[in-house]
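Note that one protein chain is taken out, while the other chains of the complex remain in position.
The block that comes next holds chain A.
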């Protein structure tokens, strides 16, 4: 939705409201209501009329409230529990001395790394075992065809299926005459 500003008072003009005035020097003026239009045509100065936006801006009216509002919005900051760590744990970690904290961190990292390497080596060993087993099983398969017999069977199937009717193909579908 397109809204315009009143050229005199600075109010918003919503669609369907207001008047458009084009002066002979082809300058465009928009008025929200008859009050502003009248004042404009009386050649009043909007800076001297107390309720217009221009006047209020000039005299710094209503600006301090806006500033206070924005400041409050910035200050909001809170601590919350995250997925794996409750609020107590986070607070405890925060309150530790930095060198103690770094030491604990290093310890934790080391532990995690060891765990991971152990798991990996275990996995590798298992994989090797299974590979050996499957390699032994492959050579003694029961359902193995050589190529010749496959082709023969395929040919036979094709010959048997195609009869007189089959060669013609299916009958064309009758066109629908009514719905």
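To be clear about the criterion, a residue touches a chain if its C-beta (ideal position, glycine included) is under 8 Å from a C-beta of that chain, and two chains touch if they have at least 3 such contacts; residues count from 1.
Quick note on the criterion: contacts and distances are computed from a predicted model.
One chain of the complex is hidden; its UniProt record names it "Large ribosomal subunit protein uL14m", one of "DNA replication complex GINS protein PSF3", "JmjC domain-containing protein 5", "Large ribosomal subunit protein uL14m" or "DNA-directed RNA polymerase RpoA/D/Rpb3-type domain-containing protein". Residue-wise, the contact with the chain that is not shown comes from A:16, picked out of A:16, A:84, A:98 or A:169. In the full complex, chain A contacts the hidden chain through residues 15-24, 26, 28.
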